[in-house]
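These notes concern the structure reproduced below.
Here the complex is missing a single protein chain, while all its other protein chains stay put.
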Amino acid sequence: MSLGLVVLIPYLGAVLAAWVARFGRLHSAWVAALVAGLALAWLLPHAPTTFAGATVVQRLAWLPAVGLDLAFRLDGLALLFALLILGIGLLIILYARYYLSERDSMGRFYAYLLLFMGAMLGIVLSENLIQLFLFWELTSLASFLLISYWQGREEARNGARMALAVTGAGGLAMLGGFLLLGEIAGSYELSVILASGDAIRAHPLYVPMLVLVLLGALTKSAQFPFHFWLPHAMAAPTPVSAYLHSATMVKAGVFLLARLFPALSGTPEWAWLLILAGGFTLLLGAFFALFKHDLKGLLAYSTISHLGLITLLFGMGTGLAAVAGVFHIINHAIFKAGLFMAAGIIDHECGTRDMRRINGLWKYMPHTATLAMVAAASMAGVPLFNGFLSKEMFFAESVHLSAGLTHGWLLLVAVVLAGVFAVAYSLRFIHDVFFNGEPVDLPRTPHEPPRWMKVPVEVLVALCLLVGILPAVTVEPVLAMAAASVLQGPVPPHDLALWHGFNPALLMSILALAGGLLLYAARKPLFVLADRWQGRLDARALYQRLLQGLFALAGGVTRALDIGSLQRLIALFVASAVLLGAAGFLGGEAPLTGGRALLPVDGVSLLATLGLLAASLGAVALHRRRLAALILTGAVGLVVSLVFIKFSAPDLALTQLSVEVVTVVLLLLALYFLPQRTPAESGLARRGRDALLALAAGGGAAALAWAVLTRPYESIAPYFLAQSVPEGGGRNVVNVILVDFRGFDTLGEITVLALAGLGIYAMLERLQLPGPDRDAEGRPWDWDTHPAIMASLTRLLLPLALLTSVFILLRGHNLPGGGFIAGLVTAVALIMQYLANGAAWTHARLPPNLHPVIGWGLAVATGTGLASWAYDHPFLTSTFGHFDWPLVGEFELASAMVFDLGVYLVVVGSTLLILIYLGLMHGASHVLRPDEEAR
Amino acid sequence: MLDNLLAFLILAGAAFTFIGSLGLARLRDFYTRLHGPTKATTLGVGSLLVASAIHFSTRGEGISLHEVLVTLFLFITAPVSAHLLAKAALHLRLASLAPAPEEEAPARQGDASPEER
Partner (left out) sequence: MLSVVIPIAFTLVALAVALNFWRLLVGPSLPDRILALDTLYVNTIALLVLLGIHLGSALYFEAALLIALMGFVGTVALCKYLLRGDIIE
C-alpha cells in the first residue's frame, strides 16, 4: 500500500512537526523537509512503471458493501502532479524557513503546510471519486488554516472565510456531480468511469452532472464568476501564496478537468461552458492584473488569467489542446511559484508591496532582480523561456478552433489581447519594481536576502530556462506520460521545438509582445482612469450583500419562532406533537383498545399508583415552593422504580434509584443560588391554556400507551433472550445488550458523557459565584457546618458502599447490576463524604484527580474493542470463557466485563467531576466567623 | 416451628412498620412525629429482614448475607437521619409541644434567644 503511505506520511509528519517545535524553531523546518523527502522517496520507485505507460492501482477494502474502498491510482497525470506538489513543496519549505519572522510559530505553519500537502496528494492519487472529494474538502480546510495563519489580521480572517465559503460551496456542488457521475457510470472508480466515456456523454443526466462538477472545478480554480476569493487570499504569508494559490491548490480544479477529460469532454456543453468561462477569465484576469498596485495582487490576477487559459485549452476538447493544457500547467507552476517567492523576498526586504513606492531595486538586489526578470519573461511568453512554448501551442490551438467557428476571429482577438496584457503586466512587474527611479519612503533599507532564501527561486528559474531552451530533452517525457493518461489513449504527435516556421501562432506572439510594450509605455493615463473606477466593479461587494441577506433571513426566522422563552418553546413543541399524534390516530381506523386480555390489579400496585398520582399533583400544586416540589418529585421517582420492580426490571429500578438521588443533589446544588420561590407570573388565561395543553399531551401519551399495550406485537426481545447466554455469555440480558450486542452504541454514549463532564468542568473551573448568607426567610445559616454524628458515621458507610458498588459491577453480567449502576453508586458514596465531611477533608484524603479516571475509562473501553482486532474480528467482538479457580470454583469471565469496567470508570469520573465542581462554585460566600474553623 | 417463627417475625415487622407510619401521620408536632419512623419503622424493617434471612438461609442455598448488610446500613443511617432532621427542625424553630431546648452554640453573637412559637 505504498501509495496510501505517500498520502499518509505528510499527515503523520504534520503531527511530528507541530510537536517538535517545542525543542527549537528550526526543528519543524527540518522535520517538514524530511517528511516531504520521505514521501518523494516512497513515490519514486513507481516512476519507471508509470513512465512506461502503465497505471498502478492499489486498493484497500473498507466498506465493500457500499462500494467504498480506499483506492489509490498512479498514472502519468498523477505522477506529474505528485512530483509538482512534492518538489515545489520542498522548495517552499526551504523558502519559508527564511521568510517567517521570529514571532511566527513555525511548528504551526509547517504542520498546516504538511496537512495541505497530504490532502493535495490525496486528490491526485485517488482512484475513488468520493475519496477524491474527501481530500478536496481537506485542501479547502488546510487552505483556510493557512490563509488565516496571521490570526490577528482582520483581512487574513476575512480572506480565509471567503475562500472557505466559495470553495466549500463549490465542493458541495461537486459532490452532487460526483454522485450523479457514479450513478451514471455504475461505479465510483476512475478506471470504470474513464473507460465508459461514450455512455456517460449519451446519458440524459449528463448536463446537470457536468454543471455540478464544473462548479466544483471552477470555484477551486478561481474562474469567473468565482474568481474573487483568490486576490483576498493574498493576505496569507507569501510561501502559502506561492504554494497553494499558484502552484497546487488552485490547480486542483484544472486537475479535475484533466482527470475527467476522457469521460466528460467532447460535447458542445463541455466546450461552451469551459471556453466561455476560461476565455472570460483569461481576459478579465489579465486586464485587472495590469492595474493592481500590489505586487501579490498583480500576481494573483495573473494566476487567475493563466488558469483561464488552461481552462480554455481543456474546453477546446482536442488532443493537442489537452497536451497544451498539461504543458501550461507545468510551466505556470514553475514560473509562478518563482515569481511569488521573488515577490515575497521584495516584501520581506522592503516592508511594503506597493509598486508605486518600490522603485529602482536593481542596485540593491541585482541577483534577485535577475531571477525575477527571467521568471517574468517566462510569464510574458518571451522566446527561450518555458512560458513561450506553451503560449505558442495555445495560440496555435486557438487558431485551429477559430477556423471552425462562425465568428472565430473574436476569439483570436481576445486571445491576442490577453497576451498583450500579459506582456504589459509582466513588464510592469519588472520595470516598476527594479528600475523606474528611486524608492519612495520605504520602512527599511533593502538588500540581498540570505543565500539560501534565493536557492528555491534559482532552482525554479533554472528549470524555466532549461525547459525553454531544451524542451524535447527535459519536459517531453513527462509531458507525454501525463498527456497519455489525460487522453487515455495515444498522444497526438506534437513538436516542442522553438521554431515552427512563420505561422499564425508566431505572428500572434509577436503582436502580443509589441502590443504589450506599447501599452506599458502608455500606461500613465490608463492608471489614472483605473484608479477612478476602482471599486465599482467588485464581486466582493456582491458576496458581502449576499451574505448579509442570508444572515438577515436566518435572524428573522429565528426571532419569529424563538422569543427566548423556554415555556413558549415547550408549548410549541408539545402542541405540534399532540397535533401530529392526533392526526395520525384519528386518521386511522383501529379502535383504541386492542384485543389482549386485561390483567387484574392487586392492592399494593393500586395504592402505589394512587400515591404516584397524589405526589405528582402535589408537586404541581406546590410547584412555586421549590424545595417542597423537589421532595415530592423524589417520591415520584421512588414509585417509578417500584413500578419497574413490579414489571420485573431490576436493572432499571436500580438505575432509576441512583439517578434520582444524583438528580436531587444536582438540583440542590443549583437551587442554592436561585430564588427559593417562583414568583407568580402567568395570568389565568395562560395557565388555563397550559393546563389544557398538558392534559392533551398527557392524555394522548396515555391513550397511545394503552393502545400499544392492549395489542399483541412482535418484538426483538425473543432474539436477545435466546442469544444472550450462548452468544453473550451472560444471563442478565439487559447488561449483555448494553455491553455486548449494542456495545458500540454504549461506547458512543460514554464518550458523550465524558465530553459533557469535561465541558462542564471547563465552564465551572474558575467560576466563583456569591451565595446567599441567609436563607429564604432571612434566618442566618446554622453554625454547625459538619455535625459530628453525621461526619463520623458516614465515614463508616464508605467501605460498605464501595463494597456494594464493586459487587454490583462484578456480577452485572449474570445478575442485575452492571457498570453504569456501580459507577453511580460509587459516585454517590463519594459525594456523601463531601456532604458529611466537607470538601477540604475529602480532598486531603482523595484528591479530585478525575480527568485520568475518565481517560482511563475511555481507553479501557476502546481498548477492549481494539483488542478484538488483534484476533482478526470486527471491532468490539466479545468473547467469554470458563475458568476454574482453586477456591472460588468455576468462574465465568467475559471480555465484556472489561468494557463494563471502562463504563464504570467514565461514569464515576464524569459524575464526580460535575458534582464536585458545581459544589465548589460558591467561593467565599460563607465568611467563617471567628468561632468557626474549617475542620 | 420454623414456619411459626417466620410468621411471627413477619407479622411483628409489618405491625411495627405500620405503627411507625401511623405515628408519623397522627402525632401532633414534628418532634413527637420523629420518634415513630426512626424507631418503630426501623425495628419493623429489621424484623422483616431477620425473617427474610432465616427464610433464605433455611432453603438450602447457604447463609444469606444480603439482609445483614441491609440491616447494618439501616441501623447506621437511621440515627443519623433522625439527628439531622431534629437539627433542621430546631434551626427552623418549628412549633413544639414541649419547650425548645437552650441553644448550645459556643459564643454566638447577636442571635435572638430561643423562643417558643
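Labels for the chains are A and B, by order of writing; each one numbers its residues from 1.
Methods note: a contact is a pair of C-beta atoms (placed from the backbone, for glycine too) under 8 Å apart; a residue touches a chain by one contact, two chains touch by 3 or more.
Predicted, not measured: the structure shown is a model, and the values here were computed from it.
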Per the touch definition above, residue among A:192, A:411, A:455 or A:614 touching the missing chain: A:614
Of A:750, A:835 or A:908, the one touching the omitted chain in the full complex: A:835
Among A:41, A:604, A:708 or A:762, residue touching the chain not depicted: A:604
For chain B, the residues touching the chain missing from this view: 3-4, 6-7, 10-11, 13-15, 17-18, 20-22, 24-25, 30, 33-34, 37, 41-42, 44-45, 48-49, 51-52, 55-56, 59, 64, 66-67, 69-70, 73-74, 77-78, 80-81, 84-85, 87-89, 91-92, 94
Residues of chain A (touch criterion as defined above) contacting the omitted chain: 603-604, 607-608, 610-611, 614-615, 618, 627-628, 630-632, 634-635, 638, 641-642, 645, 650, 653-654, 657-658, 660-661, 664-665, 668-669, 671-672, 771-772, 775, 781-782, 784-786, 790, 794, 797, 801, 804, 808, 815-817, 821, 825, 828-829, 831-832, 834-836, 838-839, 915-916, 918-920, 922, 925-926
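In this text, only the chains that are shown with their structure count from here on.
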Residues on chain B engaged by chain A in the complex (per definition of touch): 69, 72-73, 76-77, 79-80, 83-84, 87, 91-92, 105-108, 111
Contacting residues of chain A [partner chain B, same complex]: 779-780, 782-784, 787, 789-790, 793-794, 796-797, 800, 804, 931
